[in-house]
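This view holds just a subset of the chains, kept in their places.
Chain naming follows the written order as A and B, and within any one chain the residues start at number 1.
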Amino acid sequence: MIVVLRKGSTKADLEGIQRHIQGHGLQAQVSEGVERTVVGVLGETFPELKDELSRLDGVLEVVPISKPYKLCSREFKPEDTIVKIGNVSVGGDELVVMAGPCAVEDELQVISTAEAVKAGGATVLRGGAFKPRSSPYSFRGMGVQGLQLLAKAREETGLPIVTEVMAPEDVGMVSQYADVLQIGTRNAQNFNLLDAVGRIRKPVLLKRGYSCSYEEWLLSAEYILAGGNSQVILCERGIRTFETGTRFTIDLSAIPVIKGLSHLPVVADPSHSTGKANLVTPMTLAAVAAGSHGIIVDVHPNPSMAKCDGAQALTFETFAAMMPQVKAIAQAVGKVPAGITS
Amino acid sequence: MIVVLRKGSTKADLEGIQRHIQGHGLQAQVSEGVERTVVGVLGETFPELKDELSRLDGVLEVVPISKPYKLCSREFKPEDTIVKIGNVSVGGDELVVMAGPCAVEDELQVISTAEAVKAGGATVLRGGAFKPRSSPYSFRGMGVQGLQLLAKAREETGLPIVTEVMAPEDVGMVSQYADVLQIGTRNAQNFNLLDAVGRIRKPVLLKRGYSCSYEEWLLSAEYILAGGNSQVILCERGIRTFETGTRFTIDLSAIPVIKGLSHLPVVADPSHSTGKANLVTPMTLAAVAAGSHGIIVDVHPNPSMAKCDGAQALTFETFAAMMPQVKAIAQAVGKVPAGITS
């Protein structure tokens, strides 16, 4: 249930509404938007509550929200959310390309890659310092040192950084380096971690759990929004199906579906979904055509030597060759491929 | 195993090769292409066979094919197969739009739809006369009368017809009306039906079984090619996954994967995969961007009154609005949207 306030309602009106809600043991979540101020009522409501709230001062209308997710639903906020990463806007007309190595390996690797992807038109640098790996014996990332190298690459190129955080206790530390904190697919229902990134005020890129339904994915986002952080970018990264010819099955219908259900921006990851470099370009183009607000893609100077997921990384050359096609598709669907000058 | 013949090899050479193969209890499948003549050896081969065949007159080389499917593999035939439907070419640079009602319901419906989709740029008319339905109590199609109405629509508009056949004994009859015979997803492993359409010489549109792997799908195509009919168009139509927010999950990575494994053309069905009209346009655009040779889409004059799958049908207006976008994406990926003049 959400309470929409009249234009011209006062601070006292708002406080009265909050008190009333809290008096029933429920939570009141205030969202002051450009168009209107809205209060979300969280918890199990009861039929009479709508009438009670409708009679309070400053209330324009009370709208039941049918979905289990509230704050990230279109019903709660009809206009698109734009997440700002420095000068980059995710969620509007801009097509945002995030690119970089799966894992940070050394200074030369990350800086040369940052320069290459910037030259091609990427406006955000991706790179992993903490790597969730199925096996304890795989390379698990450089940790803090990796974050420092990413910061150095940002200094050199001006590209803001998206990087993964794996544990609640690391959120503060990773926040010192990252412009966007990424939650990986295997942590998509790590609720303590979602709570932790809900308490910060930096953008979060929330990957879809590889077996999460649309509803579960949005409920994971809801954890972050309910914590007070509304800067969430959703990322389709492939789901697990019976098909083993690709690593995962990229679910591109998720893009229009999520845009219908939620006001949050949605991007696609053609690298981790397909697991194969030769599929990255066609799936990138398809994602852009489907209306994605951006893509996030693995690029490596020498994929065959990569310490992590080399099979899916583009080389500098294949990335450079892909970008003019991305631009053409973006323009065909009315998007602005801001960084792509080629 | 395939036997590649020298340029200039004779008819007698070819017959000698066939006899040798058959002498081992194996099948010899001849493919006379523009570039070369090739003989596929079908059945369980043995190591010495390669040497034996290499020594025969007219043989350039003998190539083992590692895949379980042979005739539809790229190894057997590197160049793309172009399937001709009248003037329409599927499998080359042309982007082919097949559109029409899910099920034929009456004359007015099918002819008005045929005219509307032709006006929008479709060059093939789709329409079901025999409908596979999960429930015995659903509308199962008009049968022969439906085929006659499709033929009438072809007369009026010049559009060739693609329509489904459900049983081996109906193949002859449906062939009298159809330009392309469709095998539906629930019959994708009905091997007797695959055998039956392998014996005719008309194009077949083979939908992917909704839980068939890439390999199984190509093996189903192999049944048709092994029967001697090489005019097969593959159609991705969504796979069954855990996600229930769409009817099926359209697997667009299938398009580049299949184009890598096989020389056969591949198209996408954004209607039956998503099951929702509002997802058809974005998934159509995505399929074209992914490199699909065409799309096949449900259009109905009045979807809310449709006897079958109305929820996924485009209206004449939404179809007309989609086509200029299809054209723009097609051009961006170097395809010729032959029929789209808007």
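In this text, a residue touches a chain if its C-beta (ideal position, glycine included) is under 8 Å from a C-beta of that chain, and two chains touch if they have at least 3 such contacts.
Please read these numbers as outputs of a predicted model, since none were measured by experiment.
**Student:** Please report the number of identical subunits in the complete assembly described by this file, where 2 are shown.
**Tutor:** If we count all chains in the complex, we get 4 identical copies.
Simple rule for what comes next: only the chains that are shown with their structure count from here on.
**Student:** Would you mind writing out the residues of chain B in touch with chain A in their complex?
**Tutor:** That would be residues 211, 213-215, 239, 241-246, 249-253, 255-257, 260, 273-274, 278-279, 282-283, 285-291, 325, 328-329, 331-333 of chain B.
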